[in-house]
Each structure stands twice: as structure tokens, then as C-alpha cells.
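With one protein chain removed, the remaining protein chains of the complex are shown where they sit.
As written, the chains take the letters A and B, and residue 1 is the first residue of each chain.
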Amino acid sequence: MLERSPMARLPDQALRWILTALSFGILLLLVYFFGKLSLESVDVFQHQGILSFAFSNDWNPSQSQFGGLALLFGSVATALIALVIGVPIAVATAVFIVELCPSRLRSPLTILVELLAAVPSVVYGLWGVFFLIPRLRPFEQWAADTFSFLPWVGGPVAGPSYFIAGLILAIMIIPVVSAISREVISTVPTDHKEAALALGATRWEMIRTAILPYSRSGISGAAMLGLGRALGETIAVTLVIGNAAVIGHQIFDQGYSLAAVIANEFGEASAVPLYSSALFACGLLLFIVTLVVNGLARYIVSLGDIERRVERARRSERKSAAAPGGAA
Amino acid sequence: MSDPKPLQDNPMTQDPDPLEPHTGESAAEDFASSEVPELVANDSEQATPAGRRSHTITTQGLDAYYGDNHAVKNVTIEYAPNSVTSMIGPSGCGKSTVLRCLNRMHEEIPGAYATGDIRLDGMNLYAPDVDVVAVRRAIGMVFQKPNPFPTMSIADNVAAGLKLAGIRGADKDETVERSLIAAGLWDEVKDRLSHPGIGLSGGQQQRLCIARTIATQPNVILMDEPCSALDPIATLKIEDLIHELKRDYTIIIVTHNMQQAARVADLTSFFLQGELVEIGGTDQIFTNPTDSRTEDYISGKFG
Partner (left out) sequence: MSTGILPPISARRRRTDRLMSGLFYAATGIALVPLLLIIGYLIKEGASQFSAAFFTTDPTGNFAGDIGGIRSAVLGTIEMVAIATLISVPIGIAVAIWLVEYGKRSKPAAIIRYLIDVMTGVPSVVFGLFIYVSLVETGIGGSGFAAWKGSVAISLLMLPIVARSSEVVLDLVPNGLRESALALGAPRWRVIATVVLPTALPGLITGSLLAVARGAGETAPLLFTVQAAMGINFNLSERMNSLPLEIFNDVQSSNPAVVTRAWGAALTLVLLVLAITLLARIVAGRSRLKP
């Protein structure tokens, strides 16, 4: 009748089974991942206490002190500097490519921006050390002196610093943030743009009223992904942050980061169980931060998702219409 | 696997009554084997080697759902063999859903399912042990938007049905030529069979899709608004093609264009809000419909 032999059905079932197994393998892998890291971190957590590890500022491995606040601070500070510098430039680039530049330049410009991502992080770090730090030092010193009334600006400029690390990270996140922003901006419906232009808006006004609000959550999502990248970057930061486990007060001070400490001190630590446990704990902390940042990013992006927005608007309409004395 | 029966022994050509259930069994046997029935490969046959095949398809109490949405309600309909039955009605009336239930494409949508009886030559397509893939080999479908496979040449596109259904042993060139002739496209493309299928114009692409569908010699051809994406000249060509094809196939066409139904269909069925309102000869439906709702739709009071 209208049947196929069991043999004929085999490839379909086999394929489905294999693909599902591989996909759920990812879940298992990450669970194992998390478990392994946690296991290795148990020693230092018992010794130091979890909260103390994360929030006390006392990184002194030779005396078995593992308060990692300075590391956490460094990771966050450099990432924030990267966001402040990198996101506006990346978004501006995205807007430029999609809206403003001549169409024949679009492709080459896109490729050029993406080439920024092709530079290996170790090369960024080296360029930072040998080119950027010496070249920028006079300027940094001038800025530190002139703008010392601003918080966190001032003091002597040694060379490696939060600022340089943040700057390099900014350059490294431009391709990611720009690419996603470009995607988001190009999905703005032409109708919206034309509506603004038809009202007599200038180009910039159209961008400001039709494009940016529509793309807000998508761009925020892009920024969060950039944040994730900045928090996790290792080699480039290690080379230019100065590797001083203190909480600096000026952006031109030297500092440290979670990722950098792992790369730098793993060699020494491998001989000392408590020390290496501490480094694993840094890795675990980084992993958790990644989980959180990613979850946040998705949530923020979903807020702007058009379907959700329409759904929410409809729901609140229904609610206000159903309320006593609601709108007609 | 039974051998495909040579044409002389085929009960279908001997039996004058096309609705004989026996007919259905040989058709099913043809599909149980992995070879194209000799009906196709036999060179001694003329331009319409399918001969006087005719297949019936009927539904009984068909209900279709998209999740909780009860889209098709208790539809019982008998499609006439070797003729064109059109399904008309306003947007959202369920006509496309009914069509897609016939070849069990409806259930491909997540959360969608159908209950009821659909019988092809007497065999229940929704019986528990029936394999969906086998159903689709027996029933062909032409979609609204022409979609030749972009990585394949014209010839490969036509033969794709054979390849995808795992049918081996058919003479590919012969099949391609026969199908393209039957689809009225042969003259236009015979010297560029190796060119990509997507290089053709919209109307030609749709005829290519039709050729692709008939290459596997389905029992029934379903058409879901096949001309709505085409210009009037291409539309006319395809309507002429449908006239030709109905000699060998049972054709069911969904259309939102009443004039097209009037031009092309022998029987017309009118659907409204998931129900079958009326079915009858096309002339009768358009000049003297029984149901007032049909009359309102035909005369343009809504739609």
C-alpha cells in the first residue's frame, strides 16, 4: 500500500538521531565545562571564601591571599572604556555604511571594517606595546594634566594603563558591534524612512527619528556582545595593562584583569594547587559573567523585537479598554 | 518489489470503469517498487503515454487545525477524475488548507494537524501505517511562487522529482523531454537544458515546475494559485496547459481569481470560513448558484 519499507525510513531516523545527539551534546559539554571549572575552584573558595575572592582587594599569591577585586575591577573598567569609545564609533560607521556612503563604497568599506576582526589579538597587543604606548604617552600626559579636574583623569602616565587597554579593546570590538548594528539598521522598513523624509526631514533628522529609535534595542544587543568580547579578551590586554594587581584611580594607571592574570600567572601557578585553583576561579568568574552578559543582551534585543512590541501594545490596549471607564 | 506491469496487461487500460478500486492497487504497486512504471519508459507509447489513467480523490469529514485554530470544518468533497476542479473563496476560507491536506503537506507546519478521511483511489491517506513520503510521490503539487531549485539546471530540475523520490532506472533524458513537452516548455528550452533553472522568466519557471511535477507521473496534481505571481500572457499559457493536462491527470486548483476558475475548471467548489458551501459544474455555480452565500461572493458583494 502507501508504505515505504522500514529500510527506506532508516536514513531519516538516523539523521534525526545523530543531529539531535550532537546538538544536545553541546548542552552536555557546557554543563561539564561549568562543572569542571567549579570543581577546580573549590579549593580557593574554601580557603578564601567566595565573596572574599570576588570582592576583596588583596591579590597576593605568594602569601596565599586571593582577593580578586582588583582583577574584576580591571576587567570591568577596561571593558567600559572600550564601550564608551568603541560603540559610538561602531554605530556611526554602521549608519554611515548603510545610509550615507555612496553605494559603490559600501562593499569595500564593509570589508575594511571586518578586516579589523582579522587581526589576531596578539598582534593588537604587540602593536599596542611597541607603537601605541610610546606614541600616545605625550598626549596622555597632556590630557592628564589639562583635564585633571575630571574624575579618574590625572596622575603620572607610565605607559601601560587601563586607558590603553580600553582603547585597544575598543578597536577590537568595532567590527562586531558595527556588523550587528549594520544588520539592525538595514532592517528598518523603508516605509518608516520615507515617512520621515516625506515630512521634510533632513537626512540626519530622518536618521534620528526613524532609524535610531527603531534600532535601539538591536544596537544595545550589539553593544552587549561587544562588552562580552571586551571582558574576555586576554592576550591583547595582558600586554598593555601593566599587570599590577591594584585598583587604579586614574585611567592612566596600570591595572590587571581576570583574563590577563590567568594568561600571565598560569605558568607559576601550576605548581601550587591553591594558586592554580584561584586562577580557575577567575576563569569560572569570567564564564559566569559571559553567561549573564549574553542573557542580558538577548533580553534587551528581544524587548525591541517588533512582534513582541506589537503584542505588548495590543495587550495594554485590551487592558485599558477593559478597565471600567476605559477608552472607547 | 513487483515488476512494473507492461501496458497491455495493465488492468487500467482494460477496465473501462476508471473508478474500479482495482485500479488503485496497481497504482500503489507501482509506487511500492522503486522503478518508474513502464508506462513512462515504454517508448512505443505516443505523446501521452499515461494513457487513460484516471484517479479519484475524495475527502470525508475532513477537519484541519493550526494548533487551536479550527481552520477547516467537516469538508466532504469528491473531486472528479481527469478533470479540473477549482476551489474558490475569500482569503482565509480554508481552500489552501484543504489542498495541502490532500498531499499531507499541511502537517509540515508545526502544530498543524488534520483528522478525517482522504481517499486516493479508495486508499485512506490518513491511515495510521501510511507513510507521508509515499503519499507525496503519488500526488503532485505546484506552488504559488515558482521555485525551481537554484543549484540545478533545467534538465536536473525536471528530473529532480525522480532523484528526490529515489526512483532509479528511468531514462533521464527521455523523461525530461517528455515532461517538458507535456508542460509546453520543450521548444523554448530544448537547446539550453544545462542552463540554470532560475534563469528562466517567471512564466517559464512555473512551467518548469509543472514539468518537474509531472515527471514523476503523479496520480493527482494539486495547484495552489499557480498563476497569481505571473503576468496575463504567462497565465494564459498555463491555463492552456491545464486544459491539456487534465486528459491524463486529475487536477485540483485553488484560485482567488473567479474568472480563472470560470475559464479553466469543469467543477467548482466554493469555500467560506472553513466550510464547503457548494460544489457543482462551473457553469452552474457561476450562473445559477444554489446557496445565497455563493451568489453573494460571485457577484462581488464581499471577498
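To be clear about the criterion, a residue touches a chain if its C-beta (ideal position, glycine included) is under 8 Å from a C-beta of that chain, and two chains touch if they have at least 3 such contacts.
From a predicted model like this one, the values you see are computed outputs, not experimental measurements.
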Contacting the left-out chain: of A:78, A:93 or A:161, that is A:93
Of the residues A:54, A:72 or A:113, which one touches the chain left out of the display? A:113
Against the chain that's been left off, what residues of subunit B make contact? List them. 103, 105, 108, 110, 133-138, 140-141, 143, 145, 147, 149-151, 160-161, 163-166, 198, 209, 212-213, 216
Touching residues (missing chain, whole complex) on subunit A: 8-9, 11-12, 15-16, 18-20, 22-24, 26-27, 30, 32-33, 36-37, 40, 88-90, 92-93, 95-97, 100-101, 109, 111-124, 126-127, 130-131, 171, 174, 178, 200, 202-205, 207, 225, 228-229, 231-235, 259, 262-263, 266, 279-280, 283, 286-287, 290-291, 293-295, 297-298
